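All protein chains but one are shown at their positions in the complex.
Moving on, here comes subunit A:
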Amino acid sequence: MAQPTTLPHPAASATHDAPRTGNWDGGNEPFKASYGKLMMWFFLLSDAFTFAAFLTTYGMIRHKHEVFTGEAKDFVFSTRWWPIPDHVFNAFPGMGEANVPLGFVALMTMILILSSVTMVLAVEAGHRMDKADVQKWLLWTILFGSTFLASQAWEWGHFIHGHTEGTVMADGTVFHGANLAMNQYGPVLFADLFFFITGFHGTHVFSGVCLLVWCFIATTNGTFEKRGHYEMIEKIGLYWHFVDLVWVFVFTFFYLV
């Protein structure tokens, strides 16, 4: 039996089967989104599952612990019950022992929302191919992102060093601040969850700032200008907004509820 000689070379099949042109090279574009943007959405979906698992764990562990039943003004820290957040997070940089319940976290929330706004402004400038505007808004976003990280470092520092009064632990000694095994604010798991959840979110912010710095360098070098579009800014923008979105939930479940 003779070998068929008319089989096209595999590499040539694309041209033989033409037309195979189109966005994803299959002649169409699923969800009318570019490949990169769609994959960013799927990554963010999986990341949302990770954060939801963390926050669900927080909810479950919190409900497992006793609740302080008295008046809020009589509240004292104890390892017996879950702390009231505005008694834990009531310090403000440069104000010493002043009682500013949730003041600093309100500022941090504002900074992160503002960074989201400057990110959208950068994406909008990218649509107009306005290189100078993209650079300007990226720099603002990097600034706000870094400020948020610095604020979180301060918040962690304060949480770790603790309030001056401290709390009497089970063995009779007074303990100040928090680590993974002991804390003055409440049950051990309260501080553990604080470190894990805000730490994981902070790591995301840090990665975001790194990506934005890279974006700024690429914009300055004219990489996107040559490419003819600023879609990379949009994709990294999606990630940045997601980080802001996660903070909105962390803020509610850690600081408000």
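General observations
Note that in this section contacts are C-beta pairs under 8 Å (C-beta built on N, C-alpha and C of every residue); 3 or more make two chains touch, one makes a residue touch a chain; residues count from 1.
The definition used in the following text is that contacts and distances are computed from a predicted model.
UniProt lists the omitted chain of the complex under the protein name "Cytochrome c oxidase subunit IV" (options: "Cytochrome c oxidase subunit IV", "Transglutaminase-like superfamily protein", "4-azaleucine resistance probable transporter AzlC" or "ATP-binding cassette domain-containing protein"). Across A:45, A:76, A:98 or A:217, the residue that sits in touch with the chain not pictured is A:45. Shown as candidates are A:110, A:150, A:174 or A:210; the residue that touches the absent chain is A:110. If you put the missing chain back, the residues of subunit A touching it would be 30-33, 38, 41, 45, 48-49, 52-53, 55-57, 59-66, 72, 84, 86, 101-102, 106, 109-110, 113-114, 116-117, 119-121, 124-125, 127-130, 133, 229, 237-238, 241-242, 244-245, 248-249, 251-252, 256-257.
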